[in-house]
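Take this structure first; my questions come after.
As you look at this complex, bear in mind that one protein chain is not there, while each of the others sits in place.
Order of writing sets the labels: A, B and C. Residues in every chain begin at 1.
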Amino acid sequence: MLEVTLDKAKLQELVKLLGADRRLVAPVADKQGTVFSEITDPSLVCLDAVNTTLSPKEVVFPQWETLYTFEGDRVTKTEPQIEETVLFGVRPCDARAFELLDRVFTWDGVNDPYYLKRREKTLVVALACNVPGEACFCSSVGGSPAGESGADVLGFDLGDRLLLRALTKRGEALLKSASSITTPATPEEKEAAQKAVTEAEKRLKPVAVPEDLEALKGSFDAEIWKELGLKCLGCGVCAYACPTCHCFDITDETRKGVGRRVRSWDTCAFSLFTLHGSGHNPRTTQDARYRQRVLHKFLYCPENFGEAFCVGCGRCVTNCPAGLDLRAVLERLASMAKAT
Amino acid sequence: MTKKKDGKRNDNGWEPRIVAFLCNWCSYAGADLAGVSRIQYPPNVSVIRVPCSGRINPLFVLKALQSGADGVLVSGCHPGDCHYISGNLYARRKFALLKSLLEYVGIEPERVQFSWVSAAEGVRFAEILEKVIDAVREVGPASKMVKELEEVT
Amino acid sequence: MSQAEDALRKEVRKLFENKTIDLFVGHEAAGVPLKTSACFLSSADEVERLVWNASCAANLAVYLPQLFKRPQGARGEWNPPKVGVVVKGCDSRSIVGLIKEKQIPRDRLYLIGVGCEGMIDRHKAAKALGAVGLAEAKIDGTSVHIIGTDGTQRSFESEEILADSCRECRHRSAVLSDVVLSEASEQPPESSRYTDVSDFESQSPDERWEYLVSELSRCIRCYACREACPNCYCQECFADETAPKWLGVTTDLSEVFAFHLGRVLHQAGRCVDCGACVAACPQGINLRLLNQKVNRDVEELFGVESNLSLDEAEALLSFKMEDDQSFMTEP
Partner (left out) sequence: MDPITNPYVPYPVRIDEVTIENDERDLKTFKLVFVDSEHAKAFDYIPGQFAELSVLGKGECPIGIASSPTEEGYLLFTVKKTGVVTGELHSLAEGKIIGVRGPLGKPYPIERMKGKNVVIVGGGFAFTTLRALTQYMIADANRGDFGEITVIYGARSPGELLYKEELKAWEARDDLTTVITVDKGDDAWKGREGFVPTILEEVAPSSKDALMAVCGPPIMIKFTLPVIDKLGFAPSDTILSLEMRMKCGIGKCGRCNIGSKYVCKDGPVFTLEELKALPAEF
C-alpha cells in the first residue's frame, strides 16, 4: 500500500486539501481538553492530545438524529442529508471502534441505513500514538497504538514529519489527492514509524482482561457487582464517552400534528432503560445495570461478534464522576475467573 | 434557535402570542368578569386555568417558551386572598426566582410576567394583559428558548 | 500518610470495634491521579483503604439514600444499617438537606467532621499539562506535584487549582456531626462569594445568552450533573417523564436550556454549592453559574443559606407575608 511522508510544516495544507470538497472533522482544543469538531480553519487542528473527551462516534452515530419527519399520520421525509466527510486525526482505538459498530449495524443482515450511510461517506484518517494517554489499555483488548482496523489512512508522527500509510483504496485515493505536498516514504522513515510504535506499546500498562467466557458467566451473581453498584451513580458518562456503546432510544417530538421521530443515545446505566409499561423492571438495581454494561461488552459481545466491545481508550475511567475504573474491574474479574 | 423564519411573524402584521396561566378562584374569574363586562382586551392570549397559582410549576413557563409563546403571564390571587390560604405565597417565592433566573440567562424580562388579579378586578386584568402584550410586542417575536422542528415538506 | 488521614482511620476503626457503625462511607484512591472514589467499608480490617486529601471532592451524601432503602426481597422486619460517614462542610450540608427531606434517618448516621482546605479541580491540574494526559500525582498537604504521560512535571499549591466552589466556600467545616476530627484552618473571605455571578451579571443580556449557549451547547444529556447531585433523588426526573413529556431527549439548545433551568430551579433553596455537578460534567460546562445565581437570590430575597441547620425550613417550603414582590406587574 501507498506510504508517503509529509513535512509537518505542511500539515495545514494537507488538512486543507483533504477538506477541499468534503466536510472536515478533526480534534480541536476546547475548554476541557480536545474535542472532535467540524472545522473550516485548518490551523485549529490539534493533534497533541491522545484522547479527545468524547469519542468521534458522533460522526457516524450522532447523539441524536431525525429518522423521519411526519405530518398527521403521514411520514414525510426519511432521507437524511449526509455530507462526504473526512475524519482527521482519529486515534487507532477510535477507528477500531467503527469496525466494531459496523457489526452491530449490519448484524444478521439487517442494515441500519442511517449509520451505514454516514459510515460510507466518512473517510477515516487515523494517527498512531507515540505516547499513551492516562488510562489507555488498547493493547490489552486486541488493539494497538498503531492499529489499522477501521481506518482508511494511518499516520505516524515522526517528530518533524508525518508518515501516511494508505490502508484502503479510498485511503489511497485520498493520499494521491495530496501528492503535490508529499514525498514517497523512505525505508528509514518506515523504520522510524515502526520504532515509534514499539516504544508506545512498551509504555502501555497491561490490563488482565477476562477471556474465559464461561468463567465470566459465573461471575453473574458475584459480590463484586453489589460493591460496584453502590459506587455507580447511574449517569450516562461512560456510555456516552465510549466509542463502542451504541444503545439508543427512539422518541417522537411533535407540535400541532407536525413532528419528527428521533433516535438518541441511551444507556443501560439509566434506571428507566428497561422499565416496562406495566411497571415491571428487569434491572431494578444499579448493580444489575453496571453489570449489564460490563458483561455486554466483555461477555455478550464476544459471544455474538467474537470480540469484546472495548477498544481500551480509557474514557470511561477518566470521565467517571464516581471514580470507577473499568481496568480494575476487569483485573478483578479476570482473577476471579482464574480462581474458579 | 434562530430567529423565526416564518415571514408572517416578522412583518408588521406580527402579533405576539401570550400564554396566561390563571388561578381558578381569582384571576380566571377576573378575566371572566372582564369578558362579561365587555371590557375589551386583546385576543392574542391563550388562557390556561390552574387551580391555584401554587400549582404553577416553573416547567409550565419553560414549556410555554419552548413551544413558541412570545410571552407568558402568570396570575393568582392577591396575598392574603388565596382560596387555599397560602398557595400564592409559596408560589411568589418560586416566581421571584424564576423571573430573576430567566432574566439572568438573557431572556427578555418582558416575556415572563407575574401579577395578582382578584375576581372583582376585570378592569385590572385587561390593563395588565394589555401592558404585557405591549411590552412583548416591543421586544418582538421570541427566539431564544423556542424549539424548532424541521420544516415539513 | 497525612495526620488527618491517620486520625480518620483510627476513628473509623474504633467505631467498628465499638459496634457504633455497621458500614462506613469514605473516600478511597481511584484508578487515575487526583481522583478518588467513594468506598463502603464493612469492617475495621478495611480502614487502610480510606484516604483523606485534597482530591476527596465527591459529595458523599449522594451515596447515602440507597443504603436506607429496604433491600429487594427482604422479608419481615428490616433494620437499616448504622452508617458512618466522613463529612466536609458541603457533605454535611447535603446530609442536613436529605435528613430534612426524609431521605435518610439522622439516628442511623454517625458523622465524622473533617476540616476541608478546599478540593482540587483535577481538570485545572490536567490543563496545566497541555494536551498530554495526567500520569501521576502526589499530594502533600497543600502542595501538589503532577507528572504528565510524556514526563512533563508541574508543581502547584492546591490553592491555585481549587475547584471554583471551594474558592468561595464559607462552610468548610461540618455543620452537623457526631464527632469532629478537625476544623478548617481558614475560609475564603465573605467578599469572595458570588463573584462569578456578579461578573456575569455585568454583561449585557445578549452576551449572557451567547455565553450560556456556548456552554450548554456542549451538553450531551448524560445526566452526570443530576446523578452526582445529592439533591437529585427523584424516582423519575422531570427530564425522563413521558406523561407529561416535559422534555425531548435531543441536544437541541431549547431542550438543554429547559433541562438545566429546570434542574437549578429544582435545587432552589437546597443547593449547597458542593460543586459535584461541575466535577461530574465530562464537558466542563459551567453549571455553577446557574446554581449560584439561584443560591444568591435565595439568600438575598429570603435570607436563607441552604441547609445549614436541621431546624430551618427550606426556602421554598416556607414564606413570609412580606416577601419581595417588586417583580410583579402592576397596571
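Throughout what follows, contacts are C-beta pairs under 8 Å (C-beta built on N, C-alpha and C of every residue); 3 or more make two chains touch, one makes a residue touch a chain.
Everything quoted here is computed from the prediction, not taken from an experiment.
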{"item": "Visible contact partners (per top-of-document touch definition) of the missing chain", "value": "A, C"}
{"item": "Residue of A:V59, A:A200 or A:L299 touching the missing chain in the full complex", "value": "A:L299"}
{"item": "Contacting the left-out chain in the complete assembly, out of A:A9, A:V110 or A:A339", "value": "A:V110"}
{"item": "On subunit C, residues whose C-beta touches the chain left out of the figure", "value": "242-243, 245"}
{"item": "Those residues of subunit A which, in the complete complex, touch the missing chain", "value": "67-68, 70, 72-75, 78-79, 104-105, 107-108, 110-114, 220, 246-252, 254, 257, 259, 261, 263, 266, 268, 273-278, 280, 282-283, 288, 292, 296, 299-300, 303-304"}
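Everything that follows uses one rule, which is that only the chains that are shown with their structure count from here on.
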{"item": "Subunit C and subunit A - chains in contact with each", "value": "B"}
{"item": "Distance from the mean Cα position of subunit C to that of subunit A, given in whole angstrom", "value": "30"}
{"item": "Residues of subunit A engaged with two or more neighbouring chains", "value": "253"}
{"item": "Where subunit C touches two or more other chains, by residue", "value": "248, 252"}
{"item": "Subunit A partner contacts - residues on subunit B that touch it in the complex", "value": "67-68, 147, 149-150, 152-153"}
{"item": "Partner subunit C, residues of subunit B touching it in the complex", "value": "1, 58-59, 62-63, 66, 73, 79-80, 86, 89-90, 92-108, 113-116, 124, 127-128, 131-132, 144-148"}
{"item": "Residues of subunit C touching subunit A in the complex", "value": "30-33, 35-40, 58, 62-63, 66-67, 72, 123, 126-127, 130-135, 149-150, 218, 220-224, 226-228, 236, 240, 248-252, 276, 279-280, 282-284"}
